[in-house]
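Note that this complex is displayed minus one protein chain, with the remaining chains in position.
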Amino acid sequence: MRVRDLKPIGVIVVILAFLPAIVRFNNYYVLLLTWILYYSTLVSAWNIIGGFAGQLDLAAASYIGLGAYTMGTLMIRYGLTPWIGIPAGGLVAVAFAVLVGYPTFRFGLREAWYALATISSVVVLQKLFLVWESVGGPEERYLPPYYGSIYYLRFRGYTPYYYILLATLALTLILNVKIRRSKMGYYLLAIKENEEAAEILGVDVRKYKLKALMTYAFVTGCIGGIFALISGYLHPHHFGTWTSLQVAILGIVGGAGAGAIFSLPVTTFIIYSISEVLRSTLGGWIPGIHLIFYGVILMVVVLLKPEGLAETYSEFYGRIKGALTKKAGGMV
Amino acid sequence: MLELLLQNLVNGILMGCVYALVALGLALQFGVMDIINFAHGEFVMIAMYLVYWISLYLVIPGSVTSLIVAPIFFVFGLVVYKLVIDRIVGTYPLAQIAATIGLMVLLRNLALAAWRAQPRGLKYEVLRGSISLGPVVVPISRLTAAGVSIATMLALHWFLTKTRIGLALRATSDDMQAAALLGINVRKMFAVAFGLGCAIIGIAAAFIMTFQQVNPEAGLTWGLISWIIVVMAGLGGVSGVLFSGLILGVVEALEITFWDPRASLAVMYSLFILILWVRPRGLFGRR
Partner (left out) sequence: MARGELLLEVKGVTKRFGGIVALDNVDVEVHEGEILGMIGPNGAGKTTLFNVVTGYYAPDSGRVIFQGKDITGRPPHEIAKLGISRTFQIVKPFLGLTVEDAVRVGAYNRLTDEAEVERRVNEILEFIGLDKLRDRLCRDLNIVQIKQTALARALATGPKLLLLDEAAAGLNPGEVDELINLLRRVNKEMGVTLWVVEHVMRFVMGLSERIVVLHYGEKIAEGTPEEVAHDPKVIEAYLGAEVAI
């Protein structure tokens, strides 16, 4: 069962691996693809808290920023390799997640407050790092330029980062699959559906929400570290509320849920590409057109199918697979 | 120093009343429907723009536009309810939140695209000047705004306790199922609550414009203020909202006096998280 589940991941990875070659390693396109991959990975991580546990977490930017600053500061001050710095960033993100997320998982507190608390945390952190002169401050802190070093994971050009993110995406997808097939996955889904019923079936709601939160925060924090490597500097505006919103919107529209594990990278790809096209063509006349686009698709999706698109995508894939197997003459 | 503190405190109290009014609509909607409108701040922002345009084209003082904007916004609330809120009542919390977040993103960026980031201020207004109470200077606009806020809150309190519709609203907010069993059309109550909440926003917006300018970014701040007050007020009714507003106003005043005015937002966000940590049921709730 495990191997069969991993097949789609393999397909995705192989296709994505060839993309930079297809665009002839053109810097602009590779950067674009890198960002798409970046968001895909974030969304897949977010799926753990948003899709499985059903919590609308808007703190992704907090974890990204914390991961970035942790990895970056360790590298700048102590010359520490990101191979350690990145997971360290993940741990810092986890600590923060527990701080903000834990009290809101108290019984009876609404999910809406969780969304608000998490997005508030992003703003608080941004202000905090703005005034925290020793680590942050209003000026960019550049990472040391050890280019071409695998020890420091600093490269000129974006292609190596593309593949780093690809590997991260693969790992995150595998994590999703693992959770789906495990007790944790079933428990989270039960929690998402009906907490009260889940409890008397033996589900410790708080413990599992926390587990989901910590897992997602760790991965997102690590991605934050990678982000710092790609952008090459640290700045409080890494704590951007729009990033959190974008991740959540991509997740929801992409069909957050247990059934959508493989559709998420695909839909992220599509939506991000469309928004980039909109931004580059109409962005001059209508500033923020791509943001309006995000707002529109979110509302359309949520109003048409409040229960989520995970099923829709599963059905969609099922039908495509059915059509393909028919064409292949019944050969599966 | 004392004079500065006094001045800021008076300002804070007056602003606190206004904050309470802005949050009142949200509190009403939340109390009745159990839905937090993430786009609330954006509604305030749009109302403020509406006040600006109406005042400009009809050449009337901003404060007077409240008489026009309030009913327009009541209808606006009904429309939004029908198109958006009605569809998500009772579904997954994630969907509910997502829908109003979508609304927020949409409205905010439409406003940015249409009106750019340039702030607009009222051209016509009668409430100018200020009065002196000892060492403290009180702008008439802020005083009026606070007065109107209190008056509106009293009116709403009267409405909720003395009229049939008001009682039906309270019944619905207490226990939806029981209210339905008593023959109350719950969906209609939701629509009324939403419309009413928006109408209150309209009133608030008109008077806020008498002493502030509007730009599309303002939505986030007003939204935050409203959410904080709603959390603090818990289910404590109109008085809970008022007191929470006053507390927020005073905290802000103290913060401006003793620390940094620019950190105001961060302090509010932190206060918000603190309350969620310590008293998630609110400071004034009944439950």
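Note that the chains are named A and B in the order they appear, and that numbering of residues resets to 1 at the start of each chain.
Note that a residue touches a chain if its C-beta (ideal position, glycine included) is under 8 Å from a C-beta of that chain, and two chains touch if they have at least 3 such contacts.
These figures come from a predicted structure and were not determined experimentally.
Shown chains touched by the undisplayed chain in the intact complex: A.
Of A:A61, A:L153 or A:L189, it is A:L189 that touches the chain left out of the display.
Only one of A:L169, A:V203 or A:I249 touches the absent chain when the whole complex is considered: A:V203. Touching residues on chain A toward the chain that is not drawn are 183, 186-187, 189-190, 192-194, 196-205, 257, 307-308, 310-311.
To be clear about the criterion, only the chains that are shown with their structure count from here on.
Separating the CA-averaged centres of chain A and chain B is a span of 33 Å.
Chain B makes touch with chain A in their complex at residues 34-36, 38, 84, 87-88, 91-99, 101-110, 112-113, 116, 224, 227, 231, 263, 265-266, 269-270, 272-273, 276-277, 280-281. If you check the complex, the residues on chain A that touch chain B are 50, 54-56, 100, 103-104, 106, 108-113, 115-117, 120-121, 123-124, 127-128, 131, 192, 245, 248-249, 252, 256, 286-289, 291-292, 294-296, 298-299, 302-303, 306-308.
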